[in-house]
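The complex is shown incomplete by one protein chain, all other protein chains being positioned as in the whole.
To keep things simple, chains are lettered A, B and C as they appear, and every chain counts its residues starting from 1.
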Amino acid sequence: MDLNTRIKIGGLDLKNPVMTASGTFGYGPEFEDFIDINRLGGIVVKGTTLHHREGNAYPRMAETPSGMLNAVGLQNKGVDVFCKDIYPSIKHYDTNILVNVSGSTVEEYIETAARINELDHIPGIELNISCPNVKEGGMAFGTSCPSAVAVTHAVREVYKKTMVVKLSPNVTNIAEIAKAVQDVGADGVSLINTLLGIAVDAETRKPLLSTITGGLSGPAVKPVALRMVWQVSKAVNIPIIGMGGIMNATDAIEFMLAGASAIQVGTANFIDPTVSMKIVDGIEDYMRRHGVTDVNDLIGAMIED
Amino acid sequence: MDLNTRIKIGGLDLKNPVMTASGTFGYGPEFEDFIDINRLGGIVVKGTTLHHREGNAYPRMAETPSGMLNAVGLQNKGVDVFCKDIYPSIKHYDTNILVNVSGSTVEEYIETAARINELDHIPGIELNISCPNVKEGGMAFGTSCPSAVAVTHAVREVYKKTMVVKLSPNVTNIAEIAKAVQDVGADGVSLINTLLGIAVDAETRKPLLSTITGGLSGPAVKPVALRMVWQVSKAVNIPIIGMGGIMNATDAIEFMLAGASAIQVGTANFIDPTVSMKIVDGIEDYMRRHGVTDVNDLIGAMIED
Amino acid sequence: MNTDKKRAEDLTVVENRKINKDYYVLKLASKTDLPKIKAGQFVELLVEDTRNAFLRRPISIYDVQPECNSFELLIQIVGEGTQLMSQLQTGDTINTMYPLGNGFQTETKSKNILLVGGGVGLAPLLYLAKKLNDKGIRPKILLGGRAENNIIEIDNFEKYGDIFISTEDGSLGEKGFVTQHSVMNESIDKIYTCGPDPMMRAVGDIAFSKNIDCEVSLENMMACGIGACLCCVTDTKEGHKCVCTDGPVFNTNELKWNIA
Partner (left out) sequence: MNTDKKRAEDLTVVENRKINKDYYVLKLASKTDLPKIKAGQFVELLVEDTRNAFLRRPISIYDVQPECNSFELLIQIVGEGTQLMSQLQTGDTINTMYPLGNGFQTETKSKNILLVGGGVGLAPLLYLAKKLNDKGIRPKILLGGRAENNIIEIDNFEKYGDIFISTEDGSLGEKGFVTQHSVMNESIDKIYTCGPDPMMRAVGDIAFSKNIDCEVSLENMMACGIGACLCCVTDTKEGHKCVCTDGPVFNTNELKWNIA
């Protein structure tokens, strides 16, 4: 059976719908011992800001039932170090490298995106308006329509390639925000970023994260993520990249059925560094088993009667 | 060691902070074979509406990682049958029986609450403005300040005993809504109701619930619930009843440390029908172990530095 | 202790008998006298600390040994919960809520009784057949399945009734669905059935058309097993009823099945 697994998202041409999620895959080299990165549809590198950021104090991680909280807080060396030192060492990957762009102010977003725009082998950015772990900016932009529109619109002016906007799940109406960023030029939306959560140690009475709150990810959030992908798919006509708790190919298919054109694998990379390859293979198996020749036919194919 | 486990919530005097959550404990008799209901701080009976409701079509339940989705849809026989047939058979319980009141319109809420107001052995209601499983009303009231205020204010006019408002977690800013209902006379708030979610079967491509979306509960949601309790505790000065994924006494203590005055046990009742008793005992053990003589000292006692 | 109360109790595995790669019989014993158990009642088993089997698993009571304070469950491996339970070893304990549900109505004047079991749906029928034997009735027992390897425990059933077999592929007994089996044409005045939903509906249809009284044991998805969550409902002529407490056994005339 001849299978087409290619997916288009804006100007991106993915060899398959499987990408890795920002903040869970480093820049790629971290996984080179385990998998062939070139077999992925794409990778999204760590959240990048205009300036170097140290991130939050340790502890930054707590395990929760079927999930984890993180409060990394966008630790990164800043866009210039990315362009100068990191980009040259990964630009040879034969996959779509997206940079996850974040900032505390609209100006920072603009400036960062503008610099990424210059990099030949970066075909797109993921505009992160949903990071729950920073004091300024981050999620604040993603939880109201006006601010989401403001930053998306401003970056659209300077960024000429594919721009996907990453949405926050910590909102009353995610579809409304998706629609709003579509209307000001987003080529796609990705969701969900992490759900804001807390873990506390009853014995010491201390929160388990230095920042008290952190972002919840992993299988625990999958039902919420699927719901949001489905809601957004009813509201927009740009492609959706779905994520949140994807641990295997079955989960990935579920996101596509709910309306996602591609998916990202996040926390699962920690549990099995080879999981993204298994998902690439598993989607093909599923297609063969179900006689699906074009992976695009799975998008939104949930039977709703 | 002499322990005080009593907690006050509005006019309610709870012998301990452990209650059972609406929709997970029937009306009480369902659990009589397993536990001594009189040892509980309180029970909240199934969501009750003005008229009989058949609820949603089967299937109404799906298992998810460390949690479950339900789409019961407020099946109940209506407030009159409650008053006439059910109330007489449970009013002897030596615990606080709260009725969870719901409706499609403000008028229905008012009428239902007014009838419950007449029942001597019902010291309070839990105003459910957060049910995600009904087409009209329900969560719609709980996801915006104006509508939350409207229904709370209207019911306050007719309901004279303790009124706790049950909040929806499917919002951008739960603290704002908590504050708003406090300002129009809520004696307390309870949170969280379920998170809206979806589960789909990749093999059949069908959603696992007849209504497609349902409400997520169980340990998976605990980090989100704890965060919301903590946020609300910073915004209001009325007591908070915390819930969402409480499976044992440690979880219960975590909610109190985060700011809850009492807690409700929901989904855990399905996994262990005796769990509420274990939590009552476990809180006392914890108090002894930590030299806490008054359970009120645990409320909001998380060390935040 | 009031022995008619429902319990949530750690029971001891006294035997885990493998039938074939898909089926096993778990024998569980209590340290105290069992409560009264009716044919068609079920238990809810707790598979502890596993990520995907979060809720309890409902399983019919297959047989009871009151003298040993034990009962047996016949289980098919279909997913994680049933898989993990298949690994239980003698001496292990498993938390069990029981006895749950209403059970079959065995106060019957009928003499020509047919039990129809599809796949693992035959589980509640063994104890039912035993109970009928106690009343001096030896029922006909029709066991159906996809193929030979789905027809199990024949020896056990033979003790309490006359066995008829049908398989969809004809590898054992008559070829076809249970509803096509020749025994369906004999004179029958009561049917008890348990199996896949389409099978039970087909049996219900035949019973309806021939005016035979028919009880079916439903297998809806359950969360609590004790009527508290209202997740397991089936649509009856009187509205939604809980399969866990009003059922699992319903007389087909209560259901909306035969309403065109």
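Just so we're on the same page, a residue touches a chain if its C-beta (ideal position, glycine included) is under 8 Å from a C-beta of that chain, and two chains touch if they have at least 3 such contacts.
Please read all numbers here as calculations on a predicted model, not as lab measurements.
S.K.: With touch defined as in the header, list the contact partners of the absent chain among those displayed.
M.R.: Answer for the hidden chain's contacts among shown chains: A, C.
S.K.: Specify the residue from the set A:Val72, A:Ile86, A:Ala148 or A:Val181 that touches the hidden chain.
M.R.: Only one of A:Val72, A:Ile86, A:Ala148 or A:Val181 touches the chain omitted from view, namely A:Val72.
S.K.: Please pick, from A:Gly10, A:Gly78, A:Gly185 or A:Pro273, the residue that touches the omitted chain in the full complex.
M.R.: Checking the options A:Gly10, A:Gly78, A:Gly185 or A:Pro273, the one contacting the hidden chain is A:Pro273.
S.K.: Using the document's definition of touch, tell me which of C:Asp49, C:Glu67 or C:Glu238 contacts the absent chain.
M.R.: In the complete complex, the chain left out is touched by residue C:Asp49.
S.K.: Considering the whole complex rather than only what is displayed, give the residues of chain A touching the chain that is not shown.
M.R.: 23-26, 30-31, 33-34, 46, 54-55, 57-68, 70, 72, 75, 218, 267, 269-274
S.K.: If you put the missing chain back, which residues of chain C would it touch?
M.R.: 49-52, 80
The rule is short, and it goes like this: only the chains that are shown with their structure count from here on.
S.K.: Per-chain Cα mean versus the mean over all protein Cα atoms: which chain has them closest together?
M.R.: B
S.K.: Would you identify the chain whose Cα-based centre sits farthest away from the centre of chain A?
M.R.: C
S.K.: Hey, how far is the Cα centre of chain A from the one of chain B, in Å?
M.R.: It comes to 34 Å between the two C-alpha centres.
S.K.: Using mean CA coordinates as chain centres, what's the gap between chain A and chain C in Å?
M.R.: 47
S.K.: Would you mind listing the residues of chain A that make contact with two or more other chains?
M.R.: 66, 219
S.K.: Where in chain C do residues touch two or more other chains at once?
M.R.: Expected reply: 51.
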